[in-house]
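Here the complex is missing a single protein chain, while all its other protein chains stay put.
Chain lettering (A and B) follows the sequence in which the chains are written, and residue indices restart at 1 in each chain.
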Amino acid sequence: MPSDKPVEVAAAPTGGISRAAGMELELLGAPEPAASTQWALFWRRFLRHRMAVISALVLIVLFVVCFGAQWVAPYEKNHQNLLIGAVGPSGAHWFGTDELGRDQLTEILYAGQISLKIGLSVALIATVVGTWLGALAGFFGRLPEQVLMRITDLFLVVPSIAILAIAIKKFGSDSTTIVLILAALGWMYIARVVRGQVLSIKEKEFVDAARASGASSGRIIARHILPNVVGPILVNATLGIAAAIVTESTLSFLGFGVQPPTTSWGRMLSDARGTVGTNKAHLIYFPGLALLVTVLAVNFIGDGLRDAFDPQSRR
Amino acid sequence: MTEGESLDPLYLEPSTEDQRPAPTSVPLAVRNLEVEFPTDDGIVRAVDDVSFEVARNEVLGIVGESGSGKTVMSMAILGLLPASARVSGQVLVGGENVVGLSESRMQPLRGKRIAMVFQDALAALNPVHTVGAQIAEAITVHQPRSPRRTRRHEEGRQSTATKGPLSKSEVQDRVVELLDIVGIPNPGERAHQYPHEYSGGMRQRAMIAMAIANEPDVLIADEPTTALDVTIQAQVLDVLQRIQERTDSATLLITHDLGVVAGMARRVMVMYAGRQAEIGTVEDIFYRPRHPYTLGLLASLARVDRDSREERLYRIAGQPPSLIHVPTGCAFHPRCFRAERPDPCATARPDLAPVARDPGHRSACHFSGGLTDVTAESLRAKMSTPPSNTPPSDSP
Partner (left out) sequence: MLTYVARRVLYSVPVLIVASFLLFAFVRVTFDPTARLRQSRDVHAVERARHDLGLDQPIVKQYAHWAGGFVHGDWGESTRTHERVFPIIRRAFWNTLQLIIWGVGLSAIVAVSTGVFSAVRQYSVPDYVFTGLSFVGLAMPPFWFGLIAIQFLAVYPKNWFGLDHTPLFFVGLHSSTAPGFADYARHLALPVLTLTVQIVATWSRYQRASMLDAMSADYVRTARAKGVPRRQVIVKHALRNALIPLVTVMALDVGALFGGLVITEEIFSIPGMGRLFIDSLVSGDANVLVVWTVVTASFVIVFNLLADVLYGLLDPRIRYT
């Protein structure tokens, strides 16, 4: 604070707010962290979120065993043993076998490759596209913004599962097409989030300073604005992975997803649907459990990231 | 969701202090009050060994920077601190210690014998209820459920609000009367409006009306005018003063504005880092300050009768301390112009000791006796020659 400014009583303290106390304790006064320690702080806060850390470990293991399936899977892919047929979990087949005697653990690992790949690709594409379109709309305002908002309005009005199913019917159901279709609908949400963030950051002084020093709009977006919205983007991208995995499995379950011989967890559940109520019901347990664990883990990580980026939101 | 012990926001520590109740004529006495909050980064001692009394019909001004513990202290008096707060010492309301009282025993006291006017009336009033309904609620929650069941501590106390259960229309009449007392025009209509339909000054008046609805013995006004325009401030202070004279309540006027204190209070307590720096009459504090922090506050006041272009405003060096790492010894020593470091200021915590020849005037400074020659004027004059010893950062 410059000393020539009149100060009524004394300088205002640079205080933090104790959330635990639930009221203002402005004198806690921890000094603002320097920029270089921001990432260290971020990691410290993320590591403090126990469920997020456990989830990250679970996901890493899941990725390793799914994509290393050819080495870790107990049987070969599609290895049939018609003599045993569908039997429940046992020492030889931990997750049991299906009607063709295929080991379910092996099948789940290979199907996981597809589910995870689709989830990651959709989230990646949707995030990149959504971030840039959202940033452009927020930065340039007026026309691009109106266009973006009206388009998203249109898509919000129609049940997304309907659009997806019709689109798959039209464009086909190989996994690349499904990824593109899911991403084509997924970018809008993240674009809205980014637009909102950009609108608020655009008004900050450092953007004015960059503009005054002659930086181009593209440079301002890339160097000054996007780094400041990386938190919400990362959180939403993470949650986008979970959403894409669930949506793909739902479509597959309804028969609109990947087609045999490609399998995903949703496809396995769709195939096993008829076993509900029979003595082969174990076929529905494990693919669903794999889905549940994956989505739960991804959501926890998203939660941990949110806490780490924005400690005020801890709730 | 029953009212039980787990909801009790106060943590009772067995007190070794003398439990003898104060004379009942003192509406509010605070003895060795301490409030601590455990946080992730350490323990915050927001109020540190504070003692004072307020008599009937007396206004005690409490002055300090934001974060000096003023608001936490008033919350402690009302028993409204979060459950994580650790409170020790005594708060005697009419001689009865309310520290550690259960929620169910504290609740009838709040708004009835101790009432509070909050700082930000827009946030402090519930946006979805009309102003009238909120004032009416303050009355009805303290009505005996049936005439037979009067509460023990209310016996012998007779005021308009406690004679017995009021009918709905009587409550409504009282609400309109209260709004009229605090100077709200068209109180009959205004009672049916929502807080957002009021202006800032009117909202603050409505807050005051709500606080005095039950003619409390103790009135705590926490920065009642800070959020208002200067002209509105004067009006609201005027209302507060009229109310205070009318109800005879013991009033705590919490503010960081020395001007407000000078106009309304009879005695003043200066707080720094949760501790008492100095306490005395308005004349003691303004004309014979005996604490360097008080002197600094006075010297930093903008004065209308001076040409501020020629005279720079005094500014207390440094920043208020973190309450987690309060400086050793005297909490103010890193910012003090008079401190002798390390001894005694950085090592020994000064007592709140009586000032010679000023009865009731006490100061927590090792050198309070040696400050007689320093005035706010001389401090300002020193601004042109900055102090030789630059204040060190908070000592560990």
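By definition in this document, a residue touches a chain if its C-beta (ideal position, glycine included) is under 8 Å from a C-beta of that chain, and two chains touch if they have at least 3 such contacts.
As the structure is a prediction and not an experimental result, all values here were calculated from the model.
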item: Hidden-chain contact residue, picked from the options A:D153, A:D174 or A:D208; value: A:D153
item: Among B:V98, B:M116 or B:A299, the residue in touch with the chain that has been omitted; value: B:M116
item: Selected from A:S175, A:S249 or A:T263 as touching the chain missing from the view; value: A:S249
item: Residues belonging to chain A that touch the chain removed from view; value: 22, 153-154, 156-159, 161-162, 165-166, 169-170, 242, 246, 249-250, 253-255, 266, 269, 273, 276-277, 281, 284-285, 288, 291-292, 295-296, 299-300, 315
item: Residues in chain B touching the chain absent from view; value: 1, 3, 7, 78, 80, 103, 107-112, 115-116, 118, 120, 123-129, 137-138, 141-142, 194, 196, 207, 210
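Operating definition for what follows: only the chains that are shown with their structure count from here on.
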item: Inter-centroid spacing, chain B versus chain A (mean Cα positions, whole Å); value: 49
